[in-house]
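With one protein chain removed, the remaining protein chains of the complex are shown where they sit.
For chain A:
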């Protein structure tokens, strides 16, 4: 029913929102791009003029660059794998009728409401502390030497902490997906002679594929930029320096805003590569 008139009216009405959104995205993007071509050091003389591509070559030439990309990918990949596998299992569990379902569901969602800084500190000091942490006590109970999590298993520690935070999100989305599965399909497969595992593999998992892709996409976007968890635990030491953290160090510790901005542009590129890669998978799943 869209007449010429109503269409142009719609355009005018959408204009403020579109402009605002564009500004919201464009201003920081342009500022980053601009700064990445300047030699800008706030505490050491301010803007020292045009730098050409030097920031870019220096950032990529630093010995920390490639390891930081690798660390980023390992953390993102690890967290995705853990949250999706356990998310599916938890969702299956929560889908079953059980006593106290409402309370259990709220408890499962709870970690999502805890601020990343707080949860990372809780994990670091209460669970993973090598002398007083619960895990240390557990290890000692079984007669093993406690793991010095933050230095010996630093990457794993961060993956565990971040997974704990994102598991509720994955579980929640996967749970709603499981609940939307037609019960008759499961009954039909039961009559067709499919045992439990086959039912999961051939009926439930394909039904979940869409939800899994969505979890994958949304989480990746957020996981590429995790920061607080690293900041309050290892501070980027012991091989936990992600690209985001490296940029942070360049800007705040080395006071090289131009260099950091160039890193920001690389981060945008990395995010896009990952996104294109994911979209390929998603495209196959969403037809």
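Just so it is clear, contacts are C-beta pairs under 8 Å (C-beta built on N, C-alpha and C of every residue); 3 or more make two chains touch, one makes a residue touch a chain; residues count from 1.
FYI, contacts and distances are computed from a predicted model.
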Name under which UniProt lists the unshown chain, selected from "Pyridine nucleotide-disulfide oxidoreductase", "ABC transporter ATP-binding protein", "Nitrite reductase [NAD(P)H]" or "Alpha/beta hydrolase": "ABC transporter ATP-binding protein"
Contact partner of the left-out chain, one of A:23, A:52, A:77 or A:206: A:206
Contacting the left-out chain in the complete assembly, out of A:33, A:73, A:135 or A:194: A:194
Residue among A:6, A:185 or A:254 that touches the chain left out of view: A:185
Touch list for chain A against the chain that is not drawn: 182, 184-185, 187-195, 198, 202-203, 206-207, 209
